[in-house]
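Structure incoming, see below.
With one protein chain held back, the other chains of the complex are shown just where they sit.
Let's turn to chain A:
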Amino acid sequence: MSSTPALELRGLTKNYGGKLTALTDVNLTIRPGEIFALLGPNGAGKTTLIGSVCGLVKKTSGKILVFGHDLDEDPVRPRYEVGLVPQEINFDPFFSVAESLYIQQGYYGQKRDEARVMEVLTALNLRNKADSLTRALSGGMKRRLLIAKALVHKPRLVFLDEPTAGVDVELRRDLWNYVRKLAAEGTTIVLTTHYLEEAEELADRVGVINEGKLLLVEEKKALLRRLGEKRLIVTFTAPLSTPLPESVLKAGATLSEDGRTVTYPEREGRAPGGDILRALYTEGLPVGDVETRHSRLEDILIDILRGKPAAAAGAA
């Protein structure tokens, strides 16, 4: 696999109307073949970032390189390699699903290729709608058509701006599998989503953006390991009347106010949860239920956005 980044942003800044700064000095390198999830609240600048690369937004300053080609030098050529699923659904009511895809192939300089169109329609579960007019599709089908349109020319770099908004659960799973397959074949994927489960399922790396600033870029696994916790939660059959044993308190466990549950955040370098549990038994405490919980990307994101020091320390 080539080592040229699929996308490189250097100091990317966007000012809307000279007032609102939607992106501030964003530096980001997307590796070829990775799935990168760009996360952040509404208005963070995700769509603006994608639009700047795809020719929908005029950047204020900074450099954008797509597979090493500077968009300032040639804004058109690199676009043969790029596909975009826009956040906003759009469709041309005059044309059928298949026709929309043929037109799309043409725009990308490709000859009409029926086999490819049918392949994409099948992958997106739209095959039986090939001859329907686009206006006759349901909302979720329209979004799948958008995805088909973005992929039909076999781009090497694909932007998915909230690709699964309004898509039902089963199809969302199918779509995830399809995205994984594309990535396995070498396609680079940048996706935004508000379903953090989606990022957790798919992403190799995660970037967090807020108010136009890229706060953090990290491997998803490392992020989960570094900021995520495994928590041991022990519920007693009756409220404790005595304080927790010294060793358990020292390890960092806490007792709830009603004296019924002990919570122990298990982190790297700390005693394993089993030790805590053993100590509780040894003291003869009335252990009822035992549960472990893994924190998820969702919890971590909230910490980062709230500016928790531990979270911010990882900023790239």
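In the analysis below, contacts are C-beta pairs under 8 Å (C-beta built on N, C-alpha and C of every residue); 3 or more make two chains touch, one makes a residue touch a chain; residues count from 1.
By our rule, contacts and distances are computed from a predicted model.
Per the UniProt record, the absent chain's protein name among "Putative mRNA 3-end processing factor", "succinate dehydrogenase", "Fe-S cluster assembly protein SufB" or "Transport permease protein" is "Transport permease protein". Contact with the chain not shown here comes from a single listed residue; of A:12, A:82, A:117 or A:240, that residue is A:82. When the whole complex is considered, the residue among A:108, A:178 or A:195 that touches the unshown chain is A:108.
Of the listed positions A:5, A:51, A:163 or A:207, the one in contact with the omitted chain in the full complex is A:51. Residues of chain A in touch with the missing chain: 16, 48, 51, 54-58, 75-77, 79-80, 82, 84, 86, 88-95, 103-111, 149.
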